[in-house]
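Provided herewith is a single structure, encoded as C-alpha cells, for subsequent inquiry.
With one protein chain held back, the other chains of the complex are shown just where they sit.
What follows is chain A.
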Amino acid sequence: MRNIFRIMMIGLFGIGTASGQITKVDQEVYGMDCAPCAYGLERGLKKMDGLQEVRVSLNDGKAYMGLAAENGLKLRSIQEEVKKNGFSAKKAEVTLIGNATKEDGQWYIETANERFSVSQDTPKALLQKLTVGTATISGTVQDEEDDNLSGQWSIVLTKIE
C-alpha cells in the first residue's frame, strides 16, 4: 500500500515537472509614467499567486519578476494585470521550463497553461540544440494585442540550458 502511494506521488510529481512553468519574466510596459502608476502595478503583481519577487522600473518601462519554484502563473495573467492598471504590455523576456515538441517542422514549448511557438527568427544554432522533451529555455515573447490574449505566444529563443 505504501509503495502504491509512493508510485502515485512520483507519478504526480513527474506530471508536474513535465507540464512546466515560467520561472522569470521581464515584462515591457508602455504608458507608465509616474510613481503611483509603478506603485499600483507593483502592488497588483505582488497579489498574484506564484510571484516571488517583483520590481518595477519607470525608467526602463519594465516589471521584473521572479516566480516561485512551484507556480501555475500564466504570462497571460501578468499581461492582463498590466492592462488592468491602464498600461500596455509589450514584449516579455521569459525563462521557462517546458515540454518541447515538433509538429510539421514547427517547434513548440508548452508549460502547464500556455503554448509558445518558437519563432523562425530564433538563431539556427539554437534551434539545432533543441530536442523533444523537457527543456529550460529563455527567450523574447513577442507582443500580442492586449485585448486579444489567447495564451498562445510566439517566442524568439535566446538561450537553451
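Please note the rule applied: contacts are C-beta pairs under 8 Å (C-beta built on N, C-alpha and C of every residue); 3 or more make two chains touch, one makes a residue touch a chain; residues count from 1.
In this section, contacts and distances are computed from a predicted model.
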Among "Chemotaxis protein CheW", "Transporter", "beta-galactosidase" or "Iron(III) transport system ATP-binding protein", the UniProt name of the subunit that does not appear here: "Transporter"
Touching residue (missing chain; options A:58, A:112 or A:126): A:58
Candidate in contact with the missing chain, chosen from A:38, A:51 or A:94: A:38
Residue ranges of chain A at the interface with the undisplayed chain: 28-42, 44, 56-61, 83-88
